[in-house]
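Every protein chain except one is present and positioned as in the full complex.
Order as written gives the chain letters A, B and C; numbering starts at 1 within each chain.
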Amino acid sequence: MTIRVTIWNEYLHEKNNPEAIKIYPEGIHETLKKHLSSEKDFVIRTATLEQPEHGLTEEVLENTDVLIWWGHMAHGKVQDEVVQRVADRVRRGMGAILLHSSHASKLMKALTGCSGRLLWRENNEKQIMWNLKPFHPVTQGIGEYIIIDGEETYGEPFGIPNPDELLFISWFSGGNVFRSGWIKNIENGKLFYFQPGHETFPSYNNPQVIRVIKNAVRYLKPAGFTEHTKSIWLKEPVVE
Amino acid sequence: MTIRVTIWNEYLHEKNNPEAIKIYPEGIHETLKKHLSSEKDFVIRTATLEQPEHGLTEEVLENTDVLIWWGHMAHGKVQDEVVQRVADRVRRGMGAILLHSSHASKLMKALTGCSGRLLWRENNEKQIMWNLKPFHPVTQGIGEYIIIDGEETYGEPFGIPNPDELLFISWFSGGNVFRSGWIKNIENGKLFYFQPGHETFPSYNNPQVIRVIKNAVRYLKPAGFTEHTKSIWLKEPVVE
Amino acid sequence: MTIRVTIWNEYLHEKNNPEAIKIYPEGIHETLKKHLSSEKDFVIRTATLEQPEHGLTEEVLENTDVLIWWGHMAHGKVQDEVVQRVADRVRRGMGAILLHSSHASKLMKALTGCSGRLLWRENNEKQIMWNLKPFHPVTQGIGEYIIIDGEETYGEPFGIPNPDELLFISWFSGGNVFRSGWIKNIENGKLFYFQPGHETFPSYNNPQVIRVIKNAVRYLKPAGFTEHTKSIWLKEPVVE
Partner (left out) sequence: MTIRVTIWNEYLHEKNNPEAIKIYPEGIHETLKKHLSSEKDFVIRTATLEQPEHGLTEEVLENTDVLIWWGHMAHGKVQDEVVQRVADRVRRGMGAILLHSSHASKLMKALTGCSGRLLWRENNEKQIMWNLKPFHPVTQGIGEYIIIDGEETYGEPFGIPNPDELLFISWFSGGNVFRSGWIKNIENGKLFYFQPGHETFPSYNNPQVIRVIKNAVRYLKPAGFTEHTKSIWLKEPVVE
């Protein structure tokens, strides 16, 4: 049985910033697609900000089991209507993987009720991402920690709700800590936030980072979708 | 030290529906205000849908510690901008008490990321609301349960995130159960959802229901407010 | 790949109480084993109180993925050493399904830190068990609710920690409500508490009840086991 994955990318840095272009010449979405394609049961499509409806039409979303989202400099340009459409699909069952700077996206706020605020610094710091749950499906194959030699630093306090499952906490050489990987059940769907992936670092070519994303796609695949999220009027009582 | 409370009410049923007018002749907000006024440290104001900016200007919100919200038939008429303003104030520390049919409000969705969907039936059923946490600040003075002789029936599954504190589960004579009272931390603020209060039942004249609301106002009063919910750029590392 | 299931039963009522003997002539453990045997990948053994070490030797536990536990009148007779052995195995990864009156077992207390206290009444009441999570792996095939025509009544407040996943809330005709099915992560393992199954009612012949137990066995199967639960001394820092 296949898993239908849609990778959404803002796709702006990788057309304008030489550093980003060098690492992700066809865009972060294409790099992710290439790596995830090793999984033969994943059916993958991509979508970007500049497409009509940002590539996330009703039809696309109705045929997506797990959505991967990467946004950064243009959060404000994402149409509210599309955000609501995506959020509603998550409430009905779709998995959503929010990567890196998507912490500040409209989608993050729509799904968590929180701002996603954090501390940040571009200082090329060493990151050690500790695995808190060695036998969780999302951390299989990872080992004790993932070391990333250079990344953008993110730090607590992170403006999120209490996670349902906290998987990774990171150490940064400049003195910060950060909840880098966690899951929140959003009604019938699941949200996985995963921090690595600034556009000027090659974290999406790191095999451990990719392994986590692949594992998460499998874990977030829904058993099914509710038809709608409207309240239901029951004419008759269940018992008399 | 005072607690600044703003009671917001849609205030439509009580101007048009004879049954509602009979029970709440000046509106649900005025009934609540009257009851809450027994607490000498509460400084209470009211606001309604038809006022400019629904009565919830920046100035009003910046001077509110705890907001009480009642909406039902006109959720769609609440301006998105006001919803975002209220939600942002909650993220910064304000308490929010969402009453009854506010489960389907834009504010509920903005704060929880979920739809608030449920089952419902107007059948004048008996409700027994069980107190799960006898020593929680919000349940003080309540005892084992609250019996309400007739209320609108709400039933599970209720489309909400995992509550941080589950205080009440209700039994309805028609065979349904419902999580009637629960708290969710929304970044620096707290949300308390509390189910009783259909416009055609006198639940807001029930002393136990009022006691819960008073207790909740005290529990949700924030220790302080963050200045903003934006991410902060740290020029320098914490350690070298 | 097989799942190694051990069904533990106190096995006292079904040797002495005529009502229980009539429903479970070979004991609750044998009834459960018979039903679960339809799953070809389950390798099932049973164990009872009166066996040496209650049938739960180191060797048995080291070869168990998911343990099902039913106890009632003889909680105090279970040796503390065996309880600690079982609890330690759960912390290292084993799933544990605690049925019905196991709410008051030493094992429940050892795994949750709480007493499991509740209200109860034998009154042959109708029970409606509402499914809160229609797309959770444990509720697949169940539908909106399970109706049980007669069961022992259990009621809130239930002395448990905040569940990580709340799956079922029940309505009883006598006016009580109860969190009948919920999951708690216990370090590397999972605990599933499931309420139906008083010894004088045929609930373990109810296909929906059995379906939930089968689903739970699959959901609680661990990805792996930690070697021990001792703290580890790190001679060297991770970074210099």
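The rule is simple: a residue touches a chain if its C-beta (ideal position, glycine included) is under 8 Å from a C-beta of that chain, and two chains touch if they have at least 3 such contacts.
On a predicted model such as this, the values are computed, not experimentally measured, just so you know.
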Contacting the left-out chain in the complete assembly, out of A:N131, A:N188, A:S203 or A:T226: A:N131
Listed residues C:Q79, C:N162 or C:N205, member touching the removed chain: C:N162
Chain not shown, touching residues in chain A: 128, 130-134, 155-158, 162, 164-166, 169-172, 175-177, 179
Chain B residues touching the omitted chain (full complex): 93, 126, 128, 133-137, 140, 145, 164-165, 173, 185, 188, 222-226, 238-239
Residue ranges of chain C at the interface with the undisplayed chain: 80, 87-88, 91, 103-104, 110-121, 123, 125, 153, 155, 159-162, 164, 173-176, 184-187, 229-239
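By definition in this document, only the chains that are shown with their structure count from here on.
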Chain contact graph, described as a line, ring, star, complete graph or other shape: complete
Chain A-chain B separation of Cα centroids, rounded to whole Å: 31
Chain A and chain C, separation of their C-alpha mean positions in angstrom: 35
Of all residues in chain A, the ones touching two or more other chains: 164, 173, 185, 238-239
